[in-house]
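Notes follow the structure.
As you look at this complex, bear in mind that one protein chain is not there, while each of the others sits in place.
Note that the chains take the letters A, B and C in the order they are written out, and that residue 1 is the start of every chain.
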Amino acid sequence: MNAGEWTILRPHVVRWIECDLYAHVNHAAYLTLFEDLRIEHWKKLSGRLPGLHPGPSPVVASIEARYLREVGFGDEVMLGCRTTSFRRSSYVHEYALWKAGELCFSARCVCVVTEGGAKAALPPELRAKLVAEGAKEE
Amino acid sequence: MNAGEWTILRPHVVRWIECDLYAHVNHAAYLTLFEDLRIEHWKKLSGRLPGLHPGPSPVVASIEARYLREVGFGDEVMLGCRTTSFRRSSYVHEYALWKAGELCFSARCVCVVTEGGAKAALPPELRAKLVAEGAKEE
Amino acid sequence: MNAGEWTILRPHVVRWIECDLYAHVNHAAYLTLFEDLRIEHWKKLSGRLPGLHPGPSPVVASIEARYLREVGFGDEVMLGCRTTSFRRSSYVHEYALWKAGELCFSARCVCVVTEGGAKAALPPELRAKLVAEGAKEE
Partner (left out) sequence: MNAGEWTILRPHVVRWIECDLYAHVNHAAYLTLFEDLRIEHWKKLSGRLPGLHPGPSPVVASIEARYLREVGFGDEVMLGCRTTSFRRSSYVHEYALWKAGELCFSARCVCVVTEGGAKAALPPELRAKLVAEGAKEE
């Protein structure tokens, strides 16, 4: 995975709260880091923050995460997010975390767009933005 | 998935801290609930808590989670954990969360046994216990 | 502090997620444990969970916490909560955590009752219940 191919890239320094007794980042703490990128992406896409305004918002339908190399307290890492594909009312995110250029964590997340508790179609202007990002319609 | 087929079953009432702006359990909070069961299982298996004593301990190598139905603050749910298979130095856990008998969340987690930062073989007595639980050697 | 004098007492086993690199309970994790008791107390008092129903709910206005002895992963502890006093629209909680009978953590929390973002008076039946608990009107 090449950093140039990612829609969102953000540096991060591992926080005390993210580490556990093993002195490594806890497995659930990774997911929270990428939650931030998922929200940042949605804000760029729709102009709105989820949960605060009427209109569609994404929820996580499934996630697959691979923990490849341990990351520790104070480590300087890079976080990446990109959309690989989308359908009528969902899109697929990939997440990656690198340390010194080495991939340490990767994940694939299916986000479903909902409104009022029901699935909602991605509006045409959001679909166009996803295509412009490089995501494929499936 | 039938509750009778699970090695560990534990009731849980959804906590305030586990819920987010959507008034539902946050996607990462599910993983932390099952971390507790993974540790309880390891304690039953090895007699030891991870991270506190010398000797092998499990780490999460990968996890696949499916969010099937939303769960809210104060909901009474049931958590399940079982080992489906194992290899030389790893085993596979399945996790499930039910509300009123309906499956709301399921996950599959590959746990790698490590000692001093390197993979370690599952000791024979632990392998025997996993077989007794119903796990298959692969 | 005698355990007999506490309105709510609940045993707890320290979780992996609550511990940090020092192998002790993180200072903020204590507050989340007592958030559970504050909510349990409000449910007993009002019959309702905060945040889910119309009507008054408590929010934390201030908290003073003392970390007296370290508590570690897997430790069996006891959590206590009681109301010491109340006013028109607020009440004071005390929290305590003991390990093997020794006080390890104590806190004092001012809870303000709000409704629709504004302070709300404690209804007479809730005031009566607080008096029955042993709380003093100030």
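What to note about this one:
Rule of thumb we're sticking to: a residue touches a chain if its C-beta (ideal position, glycine included) is under 8 Å from a C-beta of that chain, and two chains touch if they have at least 3 such contacts.
Everything numeric in this text was worked out from a predicted model, so none of it was measured.
Of the listed positions C:27, C:88 or C:136, the one in contact with the omitted chain in the full complex is C:27. Here one chain is not drawn; of B:6, B:34, B:73 or B:98, the residue touching it is B:73.
Listed for subunit B, the residues touching the missing chain in the whole complex are 16-17, 19-21, 23, 26, 28, 73. Where subunit A meets the chain that is not shown, the touching residues are 15-17, 23, 32, 35-36, 39, 49-52, 72-74. Mapped onto subunit C, the interface with the missing chain covers residues 20-22, 27-29, 31-32, 35, 50-52, 57, 59-67.
Following the convention adopted for this analysis, only the chains that are shown with their structure count from here on.
Once the centre of each chain is set as its mean CA position, subunit B and subunit C turn out to be 30 Å apart.
Taking each chain's centre as the average of its CA atoms, subunit A and subunit C sit 35 Å apart.
Shown for subunit C are the residues that touch two or more other chains, namely 16-17, 23, 73.
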